[in-house]
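Handing you this structure, nothing more for now.
Just one protein chain is left out here, and the rest sit where they should.
Just so it is clear, A, B and C label the chains in written order, and each chain counts residues from 1 on its own.
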């Protein structure tokens, strides 16, 4: 399809709405699970790990066949780099994802009983770590997650009976468990952007764009190069 | 079938029994998981999140093909609004769900070692939040959960190999993780009604009816309008 | 087959070994997860809930097609009552289950750093509850779990794509979350017998036989009577 046709098609706009709603729900789940109870310390990484996993499983069922349920700019850029998405669609998806994430952060901020607890929303590098350490961990977390997405896509083309949405969900949980203590394990620039805008905390924010995107590109390219079964590159969404 | 035939059919009464038993088990799981141990503070949202998720997965296997395992008045009203249930069936299901939830709350209340801990059963708005904030969060939680139910129904008609019951279960868990710190994340008027009757705590109870029903209607209508693949509206249970 | 043939068949002895090993692993997982760390209080019900769930999922894959992976005397008695097992097989299975559970309790007791922590192995009624309350909760927990087992068996005969082992596993988790604070949520007489023998703690032990067996019988009979799709009663294991 040409860009002009894309912009006129109903499916295209539904896919954008899907990315927006999907990111809204994903970021709501992660942020909601990170809020500590009154007079409690910050909850450990189990809460966001479970939240991101279950939200991704549910969202993959909701939007998997509409937009691929990418809900993550780094994944979208990786799909663009491996030529499974065209440029227009990738850019519009990323804009929708960022808008959905900001909306989620803003809704949950409005509902927060104590606005100071909004600091638990933000991905930040612990004071004892330097930026390179946090960046490396973000690359590792995102690499394994995006690699799983590509593997599941590959399996689906071969009609595997294994539930791929579950695999993608638990890969997100694994990523949070790997990196939460080091860098917050965002793995998703949109998830970091929303709270940064709402709270105005931008320190080291670039890490949560560069790290996930590097990890996702590395995963996409290495999967294509070393492990892809089918050489024919099909577009994810026709 | 006419109403008269419905009332005479064995399948109809089995479906009502299924809704009653299903809600009884669901509400038992959520309330049982919310009871703190002796001399402990209230357990965090992980307990009810896991409890509601696993109970829904199990119940979907038990009653999914008998009554749809709706076990939730807001979901039933949403199915009524999207014309997948008729009025008689919806009303009788809701009555059965409320009765099952009250039974569960009453059984667990009878077994409670300290009756004062029954306060952990009740959905309440934290003192720092106003009703509008809690209402908004209930709408958001229920929206994503009911949207997942509709998406899974849609997938099932196309013979997807992904396990849909798992997706519906984890969408419940995601809902609890989003909203537990804000509004208690009931997402189910029956689950809120049972403890309210047993403990006599009715403050802000309307939120747990209006919020979930609004979220469920919004999800049903938006799914039908934007994302439904098959235009033919089939009744969920014939 | 006659009893005489049964006793000579290799499959029969493999099935008994499967029940023994299965119960050994199940009870190891539940008891191992209940041990608190040094200088910690008893861990909450999340540990045994997850342990029993994951162990049952794994065991259903290991032994599901050999002996049905019942690993629970109350389930075996319920299958006997609904005529899916014959008397000899049921009795021998129960003996194997009890032996496996005792072995597990004894192995973990041998490995315990502090023998006093073996008290966390035992199912006991909290001091504030009376026996009737604990009995009622055991009936409820076991009812929903065994009902799920019957429903999954029913689904399997109709080639459902939903993963039944997962449903049975999470129904066990749901049972623990319902009843752990009230009665310990054993749902399995063998699981209660093992630690009782090893620690010599027999107070209220009868509850963990009568309760689960009543719940399992109730579930089996009500499923057969109200919800069973296929009237032909097939033996679970031929």
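Following the convention adopted for this analysis, a contact is a pair of C-beta atoms (placed from the backbone, for glycine too) under 8 Å apart; a residue touches a chain by one contact, two chains touch by 3 or more.
None of these values were measured; they are calculated from a predicted model.
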**Item:** Partner chains on view for the chain not depicted
**Value:** A, C
**Request:** Out of A:51, A:85 or A:166, point to the residue that touches the absent chain in the complete complex.
**Result:** A:166
**Message:** For a quick check of understanding: of A:112, A:140 or A:207, which residue touches the chain that isn't displayed?
**Reply:** A:140
**Request:** Considering the whole complex rather than only what is displayed, give the residues of chain A touching the chain that is not shown.
**Result:** 42, 44-46, 49, 53, 126, 128-129, 133-134, 136-137, 140, 144-145, 147-148, 151-152, 155, 161-164, 166-168, 170-171, 173-174, 177-182, 226-227, 229
**Message:** By the contact criterion defined above, which parts of chain C meet the unshown chain? Give residue numbers in ascending order.
**Reply:** 14, 17-18, 21, 25, 28-29, 32-33, 35-38, 40, 43, 46-47, 50-51, 53-55, 57-58, 60-63, 65-66, 107-108, 110-114, 159, 161, 163-166, 169
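The definition used in the following text is that only the chains that are shown with their structure count from here on.
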**Complete:** Taking shared numbers over all numbers used, above half giving same and below half different, the chain B and chain C interface sides are different
**Prompt:** If you average the CA atoms of chain A and of chain C, how many Å lie between those two points?
**Reply:** 40
**Complete:** Note: chain C sits from chain B at a C-alpha centroid distance in Å of 28
**Prompt:** If you look at chain B, which of its residues touch at least two other chains?
**Reply:** 46, 50, 53, 161, 163-164, 166
